[in-house]
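A single protein chain has been omitted; all remaining protein chains appear in their positions.
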Amino acid sequence: MVKFELKRDRIIARWRDRKYEYIIEPRYWRNPWIGVLLLVLLPLAIFRYPAFLTMFTTANLLAAITIPLGLQLVGTARVNFGPQLYLGIGGYTAALLNLHLGWHPFLTLVATILTCAAIALILSPITWIAKGLYFSLITLILPLAFLDLTFIYGDLFRGEVGLVGMSPLLDLGRVTWNYVSYYYLSLAMMLLYLLVADKIGRSRYGVTLAAINEDEDVARMMGVNVSRNKVFYYVFPSVLTGIVGWFIVHTFRTFAGVTYLPLDYMLKILIIILIGGRAYSYGAVWGAYFVAILEDVIRPLGPVNYVVFPLVLIAAIVFLPRGEGLFGLYHKRHHRDYFPQLKVRRN
Amino acid sequence: MLAYKLQSVLVYAFVWGSIYLLISLGFSLICGVLRIFHLGYGVTFVLAAYGTWALMHELHLGLWPAIGLMFVMQIAFALLVFYKGIFQRYLEQEEILLTLSMLVFLAVTHLANYSYPVTAGVSIPTTIIDGTFKIGKVRLSYQMLFAALTGIGVTLVFVWMFLKTRVGLIIRAMSQDIQASRLMGADVSKMYFLAMALSVIPPTICVLMIAPFWSVDPLMGAPLLTTAMLVSILGGLGNLKGSIVASYLIGFIHASISFFYVSRFMGFAALVITLLVMIFKRGGLYPGETIW
Partner (left out) sequence: MNRKKSGVVVSVVLFFVLACSTGAMAQANAPIKIGFMGNLSAAFSLSAKGAAQMAVDEMNSAGGIAGRPLELIVEDTKGEIPKAVELYKKLVMTDKVTAVVIGEKVEMAVAGMEIGAELFKEFPHIMFSTIGSGDVIWHHVRDNYEKYKFGFQTYYSVSTNYLNIWGPLNAQVFKELAGAKNVALVYEDMEWTKPLRKGLKDVSPPLKEVYAQNGLKVVYETTLSTDQKMFTSVFEEIAAMEADVIDATVGYIDEGALIKQWEQSSARDLPLYIWGGLAGMPPAWKVTEGKCLGVLVGSSMIRVPITEKTIPFMDNLVGKYKVGPIFGSHTTYDTLYGFKKAAENAGGVDNIEGLIKSLENVEEVAVLGTIGWNAKLHYNLPYPKYVTPIVQWQKEGDQGAMKVIFPAEYANAKYMSPAELRK
């Protein structure tokens, strides 16, 4: 039997001999709740404009890829230049099982999780074997090799055309309702990832994360099992990224590696991390929305928008608070906040 | 037939390896001296081709004046945009440095595509001698041979510089231990400047030499950057000796796959072998990021 106690600034839940505290200090939660409310109410303004809904759904998915990447960057103390690998693995797993075996999206989700976890586990030793830049380089090459495989095994992966015709995640009878639902589902996924990342960051696991990121040897000396933690922070975010691939498959109903596996997509994710705020989970949301909206806003410029896009991003990176990005504009950093260093060249 | 294929593999491994060396030399230099994984390196190739074309087409310069002016532009771009604008400012924040480099690369590529798309018919008339000749049973184009010899020549010049000149020794010292070099009185900033300027020479020469048998298009930077990266990664980041060995190794892999199997798998084979070397021989063939 769980007992709740309401205090002035917290809720305390007691279960058996365990005690859980949840801060409800308004100052702490007010702005996030306002932000969530705005995102929840957004479809009311734009549900007649499905292109915008799709744009924001894509923004949510980009954020959902970037949030676990932030965890991974800090938890493994390495910069992963190929997070899209697991997007591809998750997407193709779900698509192939759905198309060829007729598996329901729920079953393909389970399969996606297991497949991404297995492959990530097999590849996880590179987090402690590959020193410095080499981890980044290995992760840079892996998606490119996978992309080539989708052409080599064209009978299975269908090359540049990709896989099409997968089952939708849900069907509410009207396409507008479907697209609104996809938006809310993507929002829920993003918020769930945000909550998980936030919880990890604020818990003692967050301290472990910070310790590993700052100095692995010192962390080891303090009793942290660095290798085990690194494996966890490599596998867990990879699975979360794979789930995004599964979501794409069952909402866009088409999946081709040529869109998600090349370096261009990696660059987009890296930009989101930097523009949003380096490795801040909340920054990923800001960054994703910024990039998604920017792309659409400059599209009417015509072909010159391809030149304007990187220039605007360069300006944003240069002029935003260094490393803190858009989130740094909003969030006043307290001296106790952990502001991770992302060292690409780390030994 | 077997003899012919073996001869072909040897000849083309040498020729292609030399060309890959020319492609990757500048990249290795930046990795080894500035310790920067220059993801914007592809810009050099695009600027070399389109800079020359723009100068010839818009200012109606002849080929050689255009090439000379383009070299000046390249060095200025590398120093002002990359070195002063990005590397110096963000040396401690490598993730920003890498992202900005890639964004600059993207901007220049799309500018070239916007200004001179494929339909503009861009070409660089740098054929030295047209035609082909035979080495044993193997036919080779003169231009490819010249490109290969140029690759070797430029590499020898760089090796001579690093081994025999004072400037080269200072650069080597800096790549081994920057702090000690400073203590010994090396003007680090000036040497970085010089290294950055030197790094654009090989890729620029490369584009001029390979334009007669390679495509010149706005997106040419990306595959050339990938080749440079693979060679540097395989050889050992920033190590010139490693780059030399890795270039010929990749040339050999490409030639063998091409003549003995299916050329489609050339790129994939090189990727896989690079991955395996990185995993099992950490640091590449010559680990330890020193230029020589």
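Labels for the chains are A and B, by order of writing; each one numbers its residues from 1.
Everything below uses one rule, namely that contacts are C-beta pairs under 8 Å (C-beta built on N, C-alpha and C of every residue); 3 or more make two chains touch, one makes a residue touch a chain.
Since the model is a prediction, treat every value here as computed from it, not as a measurement.
Of the candidate positions A:A13, A:A45, A:L170 or A:V218, contact with the unshown chain belongs to A:A45. Only one of A:A145, A:V196, A:V224 or A:V258 touches the absent chain when the whole complex is considered: A:V258. The omitted chain makes contact with chain A at the following residues, 38, 45-46, 48-52, 54-55, 58, 148, 151-152, 154-155, 158-162, 164-165, 168, 174-176, 178-179, 248, 252-254, 256, 258-259, 293, 295, 297, 299, 302-303, 305-306, 326, 328-332.
Considering the complete assembly, chain B touches the hidden chain via residues 1, 4, 8, 12, 16, 110, 113-114, 117-123, 125, 127, 130-132, 138-139, 141, 143-144, 212-217, 223, 254-255, 258-259, 262-268.
To be clear about the criterion, only the chains that are shown with their structure count from here on.
For the pair chain A and chain B, the distance between C-alpha centroids works out to 34 Å.
Contacts from chain A toward chain B in the complex involve residues 79, 126, 129-131, 133-134, 136-138, 140-142, 144-145, 148-149, 152, 263, 267, 270-271, 273-274, 278, 303-304, 306-307, 309-311, 313-314, 317-318, 322-323, 342-345. Interface residues of chain B, counted against chain A in their complex, comprise 35, 37, 93-96, 98-100, 102-104, 106-107, 110-111, 113-114, 222, 226, 229, 233, 237, 264-265, 267-268, 271-272, 274-275, 278-279, 282-283.
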